[in-house]
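One structure is given below, encoded as structure tokens.
Complex shown without one protein chain; remaining protein chains in place.
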Amino acid sequence: MTENLQILVGGIASGCLLALIALGFVVVTKSTGVLNLAQGGFVVLGCYLTYEGRQSWGLPFWLAVVVAAILTALIAAIIEATVVHPVALRGLYPPILVTFGISIVIPAVAAGIWTTYQLTLDDPWGLDKVGVAGLTIAQRDIAVIVVTLVVLALFLAFFRFSRLGLAMQAAASDPEAALAQGISDRVIHMTAWAMAGALGAVAGALLATTGGGGVRPGLETQALIALPVIILGGLTSPAGAVVGGLLVGVAQQFAVVRVPDVLGSGFHEVAPYLLMLLVLLVRPQGLFGSAEVRRI
Amino acid sequence: MTSEAAAGPGASAPSAAGAAGGILVPRLTQSWRSRLFIVLGLALIVIVPTNVGSTYWLTVLNGVGVAAIAAVGLNVLTGYAGQLSLGQSFFVGIGAFSAQYFGGSLDLPMVLWLPLAGLLAAAAGGAVAPFALRLRGPYLAIVSLSLVFLGIYIARNIPSVTGGYNGTVVEATATLGPIDFERPTIGGLSFSREQGMFLLTWSVLAVVLLLVANIMRTRAGRAMQASRDHDIAAEVLGVRMLRTQVNAFVVASGIGGIAGALLAVNLEYIRPENFDVALAVQYLAIIVIGGLGTLFGPVLGALFVGLVPVLVDEISGSLPFMSEAGSDGLSTTDLTLILYGSLIVLFLTLEPRGLVQILRRTSVWLRSRRSPR
Amino acid sequence: MSHHARKGFAAVAAAAALSLVAAGCAAQSSDDDDTPEGGATAAERELAAVPGFDPAAGVIKIGDILALSGPISATAKEQLVGQQIWFDKVNEQGGIAGKYKIELITEDNQYNPQLTVQAYQKIADEVVMLSGVLGSPSVKALIPLLDRTDALAVPSAQDPSFAKDPAVLPTFPSYQTNVTNAVSYLVSQDEKFKTARYCQLVMDSDWGIAVSEGVAWVTGKIGAPTGTIQKFAALDTAFTAQITALKNDNCEVVVFGGAANNLPSVVAAATQLDFQPQWIAEFIALATAFKTSDIAPYLTENMIFTGPGAKLDDESVEGIRNLLAGLGDTEITVQHVYGYMQAVATTTLLEKAVELGDLSGPGLRRAATELDSISFQGLGGDVTLGEPEERVLPRATTIYHYNPAAPSGLEAAAVGYQAPEGFDDHF
Partner (left out) sequence: MTEQTTPTAAPSLTEAPATPARDPAPTGRTQPPAGRPPILRVRDVSLRFGGVTALNGVTFSVEDGEFFAIIGPNGAGKTSLLNVLNGFYRPQSGSVELGEHALVGQRPARIASWGVARTFQNLALFEDLTVLENVVVGRHHLMRSGVIAGAFWWGRARAEEREARRACVPLLELTGLDPIAGALVRDLPYGVKKRVELARALAMQPRLLLLDEPVAGMNAAETDELAGWVQTVRRELGLTVVMIEHDMALVSKVAERVLVLDFGEVICCEPPEVAMRDPRVVRAYLGGGDDALVEEVAGQVADLAAERGPGAGERDQAGGEAGKAAGAAGAGRAAGENGEAR
């Protein structure tokens, strides 16, 4: 029992990280209709800018993360305004491929600037842990869970109470509705990308803590793992991204140890995709997505 | 000329219905110019390998040819039938491992293993097609991506066919009757394996292009394009969605399988990880950069994606700000990736309809300069 | 046949005609190979020019294909630096046979087998051999081509299948051998390891399979019980589940088959669950950055590492001395040693080939069969050469303890340790 709970907690923590990355995808898809393959690039920028903040500017960890998130958000917004926006409405493929191009550029630039040596963020948790009701939980995992909750709360508050957030919600269902409120789609798209950048950056910083394996090249591929999450939850549903992330995180952890050998090696790697396919068989629009209405 | 102007910039087809039965026979080529290009292209299939001695450049071009075949297949599904797929490398993988199984393990000749690789991949495509009917846009893209992960997982777990994690050396031999593409001889002259492979790969590409062109000018292909442009209207006009979808998937994955078989004999060593997401995305990049739903778009796109990194690599060696190999800083490959990524972004921002459209515009511009009204 | 079908035929015919005109300059006549006749008394004779070697210039060009970009480029670059140090040293002393300078040409394969083949095609006509090909998959992808062109490469890889392949010049002990030596070393230090429960945490890959083979063999030999084998994927960052399973299985020794980017997360999970077995890992699992990170104490407490090399600051060892001199202020790592050893293998072979008077591919392959063995200046066990089927990979492994104060955190506990239990033939 304790063992299962222990695995569950681990799954929740890794699921929260997936959820943060998935939220980045969802906010862009929901507001602009673009599947943003460059999200992994923001994860990379987030962890290296946090490193820069720690090492070069001597910032405390939290401040470094916030600065990295703001910088990444800025970069994301600039990318959107300069290269993505011009093609955002030109069908399904050009925007996806433009973001693919960006996803190639960012890690290469990062490698040029920060080299490919493994680095350490010197985060406040290190390997510390706490005991809770017979379980031992890494402080970093608790931090991940708390950050995810805070980010989610900020997210919901933004969409529920701010004028821009409301306009973005309206724009998601009807682009003209937002215009009617006096907010242009340029602002909405840039804001969505900035949010995606910040989300990716925070996820990147948390991934690059000691407990997450340190700052290292190749972190952009973590975003790939979040792809089944966003489909599982529904491409345009923030709640779906979080639930989907938790589901995948937990399922993957249990798949590691609770799956018989007959299923072959590498099963836990495809488990998220199998879970996704299973859900899609029942609900083609994902758990929280709304069914598309075919119109004549 | 005048009617063309009236029909708009995109129309290059002849316009008069009555004109010499021009529209009654759906021709492959519309002008002597394009016919000349085709003859020239066919000639190049023989001229290039016999005149290029560098095995390096031939290897690069062989890679381009294989990628072009796979992309032509994907273009049927994504460009013509409008189904966004990131799963083409799955079908390419099926083709590659079947080539080794039939041609290597079972030692069948190429006339059997090449079509069998295509058929097996086509069957897999037909099997997944019905599921795609329910999914649209990015959903289908990511679901098709899951095929790639599942494919690698399955391939790792059937080592008797694929060699599992270790992969397998490809023993299938590329001989067609008296012609051995691995040691071709023409009139007493012997050619290298790379030269033979070029001949094989690009000839298959030509055949595949012909088949796809034929499909797209006849009933089944027209149904695909109709369902891409307006699925509901197509259905109301009598186009059966499931049939059309299955057709598109079967053709796309079958061609992908053939590309995989050729990839296998070109590489000589394949492993499950060869057929990964990066490859799938690359195929999509090829058709979008080249021009979706156009016949030669995939070929142009494959040339772009295959040659740009190589050319940048050639140039970057002479750039002053590059880091020495082994030291820190920007590596040649990183620079290549940055330029490659930027070019993709640039091209799509400037011309989302691809290289084919740029070529068309250039030729229209050239013609208008030559004959000012 | 219809109107345009005839046209199609005409096109093909035209193409064929054109090609016959064009054919020629890139084709080779079947009987024009004039490879030099190898003779026993060739030493005095002037060496014949081959691709990559110009006797007039007195330069032998060598290729090295490794990942200069991507996640593992940092360690790959260290290997390159290690190689260059030995080649510089040889050149300083006059070069191969005292007169032929060595020049290194590098190509980036991004750890991708397909790109490896392409990279080799690019430089094949400029180099006499490859002093390094990084990654077992890349080596395997290259072997058919090497065989066809009768060329030779030193693999920067530890797959035992390379031992008897005529296309490669093996240099390093296999993963299986390293694991066997590490377990044997533990047993030699403390009797308790003879009955300890051995488990594994290995990457789901051919590397993981190799490690498992080693563990299965050596535990069978010493009669120790074995426990669960937990697996992970290269990109995994959460290890709670695997560590929970290892802990519940009461594992006392865990053999880790993973890389530097996996290790911190593994240590984090083990610390979290207060799991403190004896760990065995390859030096590949280490990064210099760990010395200053929070995981250093755990590594010091619980882990031993295997790899080539000696005491990394022991100047009495020739290889270390040369490396330290070449590196200057840079801290020495086992990756430097790794690259240096490849360079030593390369120059040893070249000396022999020059002595035999043939630097062509077949000449190099013959030189490898004529060599009995190669020694590595105290950095690793000898590799036994001779006819391909007689070749045996080195059996000696250096065992390191973790110590943040030591160079790159590794303090050699046993240099060139060789398990008295012996090795399976195919290791």
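Brief remarks on what is shown
Per-chain residue numbering starts at 1, and chain names A, B and C are given in the order in which the chains are listed.
Just so we're on the same page, a contact is a pair of C-beta atoms (placed from the backbone, for glycine too) under 8 Å apart; a residue touches a chain by one contact, two chains touch by 3 or more.
Keep in mind the model is a prediction, meaning the values are calculated, not measured.
Of the options B:Ser89, B:Asn247 or B:Asn266, the residue whose C-beta touches the omitted chain is B:Asn247.
Summary of contacts with the chain left out: across B:Leu135, B:Val148 or B:Ala223, the touching residue is B:Ala223. Listed residues B:Leu237, B:Ile315, B:Leu350 or B:Val364: the one in touch with the omitted chain is B:Leu237.
Where chain B meets the omitted chain, the residues involved are 3, 6-11, 13-18, 22-26, 211-212, 214-215, 217-223, 225-226, 228-230, 232-241, 247, 250-251, 293.
Here is the rule we go by: only the chains that are shown with their structure count from here on.
If the chains shown are joined wherever they touch, the resulting network links each chain directly to all the rest.
Centroid distances built from C-alpha atoms place C farthest away from chain A. Inter-chain centre distance (chain A to chain B, centres taken as mean C-alpha positions): 33 Å.
Our note on geometry: chain A versus chain C, Cα centroid distance of 37 Å, whole angstroms. Of all residues in chain A, those touching 2 or more other chains are 108, 111, 115, 117, 265-266, 269, listed in ascending order. Residue positions 69-70, 73 of chain C each touch two or more of the other chains.
Chain contact summary for the complex, chain A toward chain B: residues 29, 35, 37, 83, 86-87, 90-94, 96-98, 100-105, 107-109, 111-112, 115, 117, 224, 227-228, 230-231, 235, 264-267, 269-270, 273-274, 276-277, 280, 284-286, 292, 294, 296. Partner chain A is touched in their complex by these residues of chain B: 78, 84, 134-139, 141-143, 145-146, 149-150, 152-153, 156-157, 232, 277, 281, 284-285, 288-289, 292, 328-331, 333-335, 337-338, 340-345, 348-349, 352. Chain C contributes residues 4, 7, 11-12, 14-16, 18-20, 22-30, 68-70, 73, 77, 80-81, 84, 106, 108, 110, 113-114, 117-118, 121-122, 124, 137, 140-141, 143-145, 148, 205-206, 209 to its touches with chain B in the complex.
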